[in-house]
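Reviewing the structure listed below.
Note that one protein chain is taken out, while the other chains of the complex remain in position.
Moving on to chain A:
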């Protein structure tokens, strides 16, 4: 038993719903009690879908438990077939139905429905949403796809995009055009927008583009083995990754590695002098493994940030992220405990968080800017505008998205120079953000904020005390670098066995860490 306040992933049957809802002419019969229909609103409200997810819930109640929940399932499955006449049906159980062991898969098979019925085994008490999506997509592909003659033109399948995914809709468009530039067509996009008949055609492609390993890696491996479809290993988020991706595709297809980068603006935007202030910004990364790995490379190599911590919530990617973290010289945080992530962020005091919508709330609480790079996402992460993460336009979008939460170049300097100005100070917030600036009384001295760090710290084993004058001097440093200055000074002091930090120590440390 484990106490959870917020979860990064839903149960595995929600993953199955993400696949079913993304597809067309597929229906999901879910053995589940009343209340599990809440999951519909994830799709109709958060993603603003204009149709109900294609899911029939058997809706058993306490009084059915002693009686005949199995029959309830059969009736629901038959009614669903007759009403929706799908090309294929997936059947499974939610967490409660798993306990009553009705075997929906077995029952559905004996019903003689005239379409393929694909049973799902999703262990609710061991696995989570991403597993559910990955396993469901794999089962559908395994049941319906067969080896086929390859298309005359070179084509690829785009695999992995689902309903409720982070920018999946726009990533599909971007990659389709990127492949078109190389003279490569798209055979099937799946599960997003695919019918079961489309799934059956997947074997005609020449290779698979694995867009999101979280939701399609198992299917990709199976198709590699059974349908002779190699799959791409690079996720084309960020300029370097796009180039690697293009090289990978060129190697599969024998085509030249063409990349039309005439619309690519990230490298120049990053190189232009206005971006100098981005140098060494301390960022913390958290999300699903795939997006975190891509963001780490982009943050360090293309934005010039310093990655001070990274982690992922999906254990399936733990190994990758641990390895990557080592390369970046940081500790990987593999957890789905929101409170642990909050603690890690608080301790590292980064200048920006690149995370999920959960970290957006952590950032709000701690006063740290945050940009979203990964699911789980909320309604504002489904923008009306075209806003991919992958490909050329994805890189441009990411540059803007990551810069937006920060205080901009000259403004940062002015804050530093005149930080006691009554209407232009730390608490006023970045001037390009919409919220109301908090003005100070014109003649009031800034009130010293009580900070936990006023207490002696024991982090490094040595108790370090800030003398009042040093503490005052520290507060002259703008808030967005104050955390870094405080940590650096304390580490500097601790390493030298200094137990009291004076103004002198502060500037000694500043000189020591100067870049």
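To be clear about the criterion, contacts are C-beta pairs under 8 Å (C-beta built on N, C-alpha and C of every residue); 3 or more make two chains touch, one makes a residue touch a chain; residues count from 1.
Simple rule for what comes next: contacts and distances are computed from a predicted model.
Of the candidates "4Fe-4S dicluster domain-containing protein", "Ferredoxin:protochlorophyllide reductase (ATP-dependent) subunit N", "Probable peptidoglycan glycosyltransferase FtsW" or "NADH-quinone oxidoreductase", the chain left out of this view carries the UniProt protein name "Ferredoxin:protochlorophyllide reductase (ATP-dependent) subunit N".
As for the chain not pictured, it touches chain A at residues 1-7, 9-11, 13-14, 33-42, 44-46, 48-52, 56-62, 65, 76, 79, 83, 94-96, 99-100, 123-126, 128, 361, 364-365, 378.
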